[in-house]
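Removed: one protein chain of the complex. Kept in place: all other protein chains.
Moving on to chain A:
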Amino acid sequence: MSRYKEIMARKNEIMKKSLGIDYERFESGGIAFDYERMMKETGYTLEEIIKIQREANVGDTPLIELKNLTELARKVSPTGKAARIFIKDEACNPSGSFKERRASVSIYHAKQKGYKGVIAATSGNYGAAVASQAAMKGLKCIVVQEAYDSRGIGQPEILEKGRKCETFGAEVVQLTVGPELFYVNLMLLEETGYFNASLYTPFGVAGIETLGYEIAQQVKEKTGKFPDVVVTTHAGGGNLTGTARGLIKAGAAYTKVYGASVDLTGLHMASDKDFNRKSFTTGHTGFGIPFATWPDRADVPRNAARPLRYMDGYYLVKQGEVFYMTELLAQLEGLERGPAGNTSLAAAFSLAQQMENDQIIVVQETEYTGAGKNPTAQLTFAMQNGINILVGNPDDEIPGQNIILPEHPSMIKAREVNLSNLKKSYIKNCVQHFEIIPKDKDIKFLAEDTKSSEEFVKEVISELQNGGLV
């Protein structure tokens, strides 16, 4: 049996030892599992998390009103009106992104359980967050990154994140393209016995609840009411899940939570050739769609990130629009932030124009910027990889071929994704994976996990049966 198959065969055993969570306790034997009990019993309370994060210099970041961008939105808005746009400056966390909220709880947990080190398989900001928190807690750290194509050419954004992890004293294992990143992660977990700081554990995702909670409190303090809309960048689903849960815990039950992803339709995430023909390595449809329609693809048996359970809307923006908004954030608001963190800002700029002047829309993150993680670095790299940089209508952008900067701010659009289609495909995936026709307990679970109704779930199931799909 090949090395690859041999290690993968021991996956559950390695995962259990490196996570210290018995997921079986929450299973029902069918599609349903006890999500809330899992979050409660293996997680920490909101108060405990706030304490953990304050002691680690995490969270309590500024909420900034983008007055000039709000004014610009009103000037270009078809109605002449636009909601007040606020932005939560998560770049102020020690390692420069909201991911540190997740890492702070995970690394606190690892230390409590006596692990000597932590490992995270991520090419995103989560790596530096884990490395920073591990350094704070005196734990060793390995970050495993998918960083290079087979020519040995690295994505600038990822090279910068690798450098930052190294700066915090983490061992950075960099790989060429491929899903076997998970195989290398398992080998390292087995070799070192370190804690698996997976993005998708209950306490990892719960770390983001303080973000939603702070937004609700800060907006109430500044304006006397809760926000009408919070837009969160959507990739693996933990960001949206945690933010929504935090808003609910703060009492902001009517605040709409929208996901926003960069549209990379047509590029294959595991293709060696496509790897360097994209300018966004996170917060894009390559993760956003598959993690919404099958969250349990994650490295843990049951993903604590359940985006469809909380998503009130899902919108796509183009790469050119996000680079454009990053430039405007700097030239109009004097804030220089990394491009990947402005995916929600691009969507919010458009969504605000469908709202009233006294309403409030919050962009839920920013990320740090630097060499590599910057529009000029990414666009220069795109050109070197044969991508045309144009000015025109972003609707014409073709990922992997060109990047189109909007000719006029009014061209920025938040393109709505049909959520019920995503919900249908998630239900279909569950029925096909578990190979059972859902009855009452599973139907109730699916209704909750898709923020829909039992009627909707039953309708989808009969559609599947009539279509011979199950």
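Brief remarks on what is shown
Criterion: a residue touches a chain if its C-beta (ideal position, glycine included) is under 8 Å from a C-beta of that chain, and two chains touch if they have at least 3 such contacts; residues count from 1.
Note that contacts and distances are computed from a predicted model.
Remark: of the listed names "ABC transporter permease", "Xanthine dehydrogenase family protein subunit M", "Probable peptidoglycan glycosyltransferase FtsW" or "2-amino-4-ketopentanoate thiolase alpha subunit", the one matching the undisplayed chain in UniProt is "2-amino-4-ketopentanoate thiolase alpha subunit". Here one chain is not drawn; of A:171, A:448 or A:463, the residue touching it is A:171. Of the listed positions A:92, A:332, A:398 or A:436, the one in contact with the omitted chain in the full complex is A:332. Per the touch definition above, the residue from A:9, A:391, A:437 or A:469 contacting the chain not shown is A:391. From the set A:98, A:200, A:226 or A:324, the residue in touch with the chain omitted from the display is A:324, counting the whole complex.
By the touch definition given at the top, chain A reaches the unshown chain through residues 2-4, 68, 71-72, 75-76, 117, 140-142, 147-148, 150, 152, 154, 156, 159-160, 163, 166, 169-180, 183-184, 191-192, 268, 270-273, 323-324, 327-328, 330-332, 371-372, 374-381, 389-391, 405-406, 408-409.
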